[in-house]
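Structure below; questions to follow.
Just one protein chain is left out here, and the rest sit where they should.
A and B label the chains in the order they appear, each numbered from 1.
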Amino acid sequence: MAHRGRSRFDALLGGALLVAMVLALYMALLQAPREATMGDLQRIFYFHVAAAIAGLTAFAVNFLASLLYVVRKERRWDNLAVSSAEIGVVLFTIVLITGPIWAKPVWFVWWTWSPRLTSSLILWMLYVAYLLVRNYVGDADRRAMMSAVFGIVAFVDAPIVWFSIRWWRDLHPGPMLETGGLSPAMRPAFLVCIVAFQLLLVYLIRRRMFLETAREDLEWIERQAELRH
Amino acid sequence: MLAKIWAVYQKDLLLELRTKDSINAMLFFGVVVLVIFNFALEPMRDSIHAAVPGVLWVAFAFAGTLGLNRMFATEKENSCLQGLLMLPTDRGILYIGKMLAASTFMLVTEVVIFVLSLVFFNLSVGSEIPWLFLVFLVGTLGFTAVGTLLSAISANTRMREVLLPLILFPVILPILINAVEATGIILNSSDYGALKLPLTIMAVFTIVFGTLAYLFFEYVLEE
Partner (left out) sequence: MDTMNYLFAAYTSIWIVLAVYLYSIHAREKKLRAEVGRLKEMLGRK
C-alpha cells in the first residue's frame, strides 16, 4: 500500500530535487559573489526569498484547488487544497525564521514591522487559521466545503492586507530597510534556488496528497466495515 | 428581494430586542476593554490621545466578535436554522439580512462605547461626529461583511466560539488598520482629505467580501 501511486515520475522528481538542492546550496553559499555591504549575510537572501516564492505558489494552488472543490465537489481537490496550505505554512515558517536571523546583524533588530515582514506574518496566520478550521470540523464533506470557502477568503484577503500595510507603513515611515535590486552576477544562483524550491514544493505536495488519499481510503474502508455489521 | 432582506433583518432585530442577550454582553465587554486599556496605558498618560483610536477599535472588534458568535449560536440551539433554510429564498438574502442585523448591533454598541470613551479619556468632539460616524459605519460593514460568513463557517465546527476570533482577526486586519488610521486622522488632526485612502480601502474590502460572501453563503449553510 505504501508504494501505490509512487511512479517513475516520483523517482525522477526526487532525483531532480536532490540535484537541484545541492546545486542551489553550492551556488548560494559559494558560487554567488560576496555582496559589498552585507557580506556573506546576503547569502541568506537566496533561500529566504526562494522559500517565500514557493510559499506564495502553494497558497495560489490552495486558492485554485478550493475554487475547484466548491464547483466540482470532488475530494481530490480538497486533498490538493489541504496539502498545499500545509506546505505553504511550512515554507512561510522558514521565511519567518530566516527573516529575523538576517535582520539582526544587518539592521540590529530581530523584527521590524516592514510591509514585507508584516504581510508575511499575516499570510502565515491566515493559513494557520485555514488549518485550524479543518482541524475542528468532524464530517469530511463539510470540512472540505468550510475550508474551501475560507481558503478563497484568505487568498482574496492577501493583496488587500499587503496594500493596507504598505500604505500604513508609508504614513509611519520606519527605517527603509527593504533590499533593492539584485546584481546580475547574483542572478544565476537566485534562479537555481527558485527552481529548487519549486521542485521541493511539487515533491512535498505529492507526498502530502498521497498521505491524504491513503488516509481517506482507510476511513472509507472502516466506514464500510462498520455499516456491514 | 428587498422585502425578504427586510424580513430576515427584522426577525433578528426583534429576537434581539426581546432577549437583549447579545447587545448586553457586547456593551459590557466593550466597557471592560476600555477600562483595562486605561490601566494598561497608564505609563503613557500624557500621550494617551494617540492611542484612543486603537483602543476604540479593539473594543469594537471584540464586542463585534461576541455578537457574531451569538448570531448562529441561537439559530443552532433551537434548530431555527433548519426552518430558515426551508424558506424558498436565495441564501444570499439570508446573508444580507443577517449581515445588516449584525452591523446594527455593532453600531449601537460602538456609539455607546464611544460616548463612554469620551468620558474615560477626557475627549471632546463636535463637528467631527458625522465623519466619525461615517468611519464607524464603513468599518463596521466591512467587519460584518466577512464576519457573518466566517461566523457561519465557525458555527459548523467544534469549538465555534473559540475559533471565530482566531480565523476572523487575520482576515479583518485591513479593516482594523484603516479604521484606526481614519479615526486617528479625525480625532488628532483635521486633515479630512487624508480620509479618502483609508475609506476607499475599507469600501473596497466591504464590496469584495460582501460579494464573495453573498455568492458562497449557501455553501457554508448546507444541512
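Note that a contact is a pair of C-beta atoms (placed from the backbone, for glycine too) under 8 Å apart; a residue touches a chain by one contact, two chains touch by 3 or more.
Bear in mind the structure is a predicted one, so any value in this text is a computation, not a measurement.
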Note: the excluded chain touches shown chains A
Which of A:A11, A:V109 or A:I221 contacts the chain that the document leaves out:
A:I221
Name, in rising order, the residues on chain A that touch the hidden chain in the full complex.
1-2, 25, 29, 39-41, 43-44, 47-48, 51, 87, 90, 93-94, 97-98, 101-102, 104-105, 200, 204, 207-208, 211, 214-215, 218, 221-222, 225
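We take it that only the chains that are shown with their structure count from here on.
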Whole-Å gap separating chain A and chain B, where each centre is the average of the chain's CA atoms
31
In the complex, chain A touches chain B at residues 70, 122, 125-126, 129-130, 132-133, 136-138, 142, 145-146, 148-150, 152-154, 156-157, 160-161, 163-165, 167-168, 171
Within the complex, chain A is touched by chain B residues 146, 149-150, 153-154, 156-159, 163, 166-167, 170-171, 173-174, 177-178, 181, 197, 201, 204-205, 208-209, 212, 216, 219-220, 222-223
